[in-house]
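Apart from one protein chain that is not included, each protein chain of the complex appears where it belongs.
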Amino acid sequence: MGDRKTSTAKWYENIVYIICLVFFSIELHEALATKPRAVNGMQSMTFPKVIFGIIIVMCAVKLLMNIIWMIRSGEYGFELLDRRILISLVMIIVYAALWQIIGFGLSSVIFVTIESKLLRNNAPWLHCALVGLGTTVVLYFVFGFLFNVDFPEPILEMIM
Amino acid sequence: MEFSAELAGIASILLNPISLLWILFGTFVGLVFGALPGLSATMGVALVIPFTFTLEPVIAISMLIGVYIGGIAGGAVSAILINIPGTPSSVVTTIDGYPMARKGQAPRALGWAAFASGWGSIVSWLLLITIAPLLAKICTGFGSPEYAALAFFGLSIIAAVSGDSISKGVIAGLVGVSLSFCGIDPIWGNTRFTFGSVNLMGGISTVAALIGLYSIPSILSSCLDKDNRKIDSKDLTIKNIVPPFRDQWKRKVNIIRSSLIGTFIGIIPATGGNIAAFLAYDQAKRFSKEPETFGKGNPDGIIASEASNNGVCGGALIPMLTLGIPGDSVTAVLLGGLMIHGISPGPQLFSENPDFIAGIFTSVFVATIFMVLIQVFGIKIFTKTLNVPVNYLSGILVVLSLVGSFAIRQNFFDVMLTLGFGLIGFFMSKGGFPAAPVVLGLVLGSMFEGEFRRAVKLGGGSPMIFLQRPVALIIILLAIAIIISSAVKSRRGRKKEA
Partner (left out) sequence: MRKALLALVVMLLVSSVAFAGGQAEGAAEANYPTKEITLIIPWNPGGTNDLMARAMQPVFKSMYNADLVVKNVPGGGSAVGILEAMNSKPDGYTLGLATSSFLALMAQDMVDCELDDALNMMSVAEEPIIIVVKNGGKYDDAEDLIEAMKANPGQISCGIPGTNNVNQAYATLLQEAVGSTFNFMPFDGGSRVVAEVIGGHVDCGALKPSETLTQVKAGELKIVGVFNTDGIGILPEVPTFESLGYDVFRLGNIQQTAYLMGPKGIDPAIQARIIDMFSAVCSSDEYKEFCDGVGIQLNIKSGEDFQSYINEIYTGLEKAAAELFV
């Protein structure tokens, strides 16, 4: 009944439940810590407390059910993600961080180039670089020039 | 005498190539804004206003209406092709549009979206020109209790957009609702759950959240796929794009029902295309003979979403023109455009400037026709994006998504928000959680809470006020009926499986 694919999905589900449990426990704590106002009418935190409570209970129950399922079926397997997806995920985060350090233009060219090469090893470097450059220029033109979006460019600003 | 003034108004649009050109331009700009994630129809109209200063008022407003209609329709393009809703109104279009595109039917899906948008716009236009003053009463008839009931009704359809597992859908919906608490308390004005950040004082940006929830997971899960089957120019004939009129006729009930839902939601202020689309989708699925095919590429899903969100356009113009109260966020800007041109809306506008009103009504129709035409011919170009090799497309889409979330208000915080949602969204999609309920919860959660508390306050601290308001009561009872029927259905479904 249990195969590795289902158990992998359950593991991801569990990650979501754990994130929710942690995050909403913090929020519930804040809701409980807030002093009620000395006024009539529904308090600011009444509704949030109810919703957070329901989420925490639901997530805990589902988490428990998943664990029981795993113990019963004896299937704990977890299919690791393809290495390239993991690297992409990290690269997206690094890329966004680079906006604030080396600027939008440069980081976009680098990101698209490396990402294109990473996902398909036989793609020639030159093509990847041209796609990176082209994407950046087009986006700069459409958003920056036509729609007046100021992209962060710390290096350019320093030179100026 | 008066009749000739109206004819003159109609002629000022239809027989004047310059005004036709401006409307065409406006519609085109709108489609571009709609299709690009992060740029909404609201921003499109606001950015175009300066270009209209030198134009005659009728032409100026007609052009802005073109941007509006194009902007709402354009969201479907990116929703279908790359699973990233271009505007919040097209969130629901992704549910069936993207699966259809994955099956290689992208041109047809886009064709349905274009025509459904067109029909939605035409139906609401008919209502606008015939019984606008009557319908405007709906706008002022809605007080806090009715709003609260409507939001509750909207939340009750989480089950319909949840896909396979209702419990996961409910959790996703509640997460959306919880996130909507963040910001300034709607009644007392204190800040809640902002963790000391000024950027969170305005709440969590829906657009940033939906870009993160939709784009990042879908890019990551498809980045190692084989390239899409090349779409040949030969296959992109009008016949393959335009849905046969026989098929359109077959789906007339869905088209009209969705358009009417859109018009109705459009009339009610502070609601908009995304709520209309969710409601219409739920109804389409409920009345369908094959509800199990929804979410797997059923054109009826696209039709419901697109007909209703474009129905909102005509609907939202009704209170704007008759009362000067905007029906949604785009008409709020449009109203500003009217005022800058020295026109104040209201009943006196209808009696004193019948030519202006006739001109505006004509332009809604003209812009709709242009919108459908541009899309039908544009589809040949849009679908070519699918021919870009996947390894290049993935990187480009990541950049486009982050740029989109940055462009909302040029704030890096929104980019981080998008990434955060992207990460959670990735785990959620791997764990089989649907994304649509999160958006539904985020949009309706704050509306429900705020309006419910207001209603209770209006009732002197007692929820009994809901019993005294027949409209609110009926909506609530309908919502409860929907919840019970979905619960029963899901239990039956589970029994069948077992």
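Letters are used for the chains, namely A and B, taken in the order the chains are written, and counting of residues starts over at 1 for each.
Keep this in mind: a contact is a pair of C-beta atoms (placed from the backbone, for glycine too) under 8 Å apart; a residue touches a chain by one contact, two chains touch by 3 or more.
Given the structure is predicted, the values throughout are model-derived calculations rather than measurements.
Contact with the chain not shown here comes from a single listed residue; of B:A160, B:L220 or B:L335, that residue is B:L335. Touch with the chain omitted from the figure is made, among B:P17, B:G189 or B:P470, by B:G189.
One chain is missing from the display, and on chain B it is touched by residues 42-43, 45-46, 49-50, 53-54, 139-144, 183-189, 191, 198-203, 205, 269-270, 319, 323-326, 329, 332-336, 339-340, 342, 344-348, 409-411, 450, 454, 457-458, 460.
Keep in mind that, in the parts below, only the chains that are shown with their structure count from here on.
Contact residues of chain A toward chain B in the complex are 8-10, 12-16, 19-20, 24, 27, 30-31, 34, 37, 39-42, 44-45, 47-48, 51-52, 54-55, 58-59, 62, 82, 84-85, 88-89, 92-93, 95-96, 99-100, 104, 108, 111-113, 115-120, 123, 127-128, 131-132, 135-136, 139, 142-143, 147-152. Within the complex formed with chain A, the chain B residues making contact are 36, 39, 43, 47, 167-168, 170-171, 174-175, 177-178, 181, 185, 187-188, 190, 192-193, 216, 220, 223-224, 389-392, 394-396, 398-400, 402-403, 406-407, 410, 412, 415-416, 419, 422-424, 426-428, 430-433, 449, 452-453, 456-457, 461.
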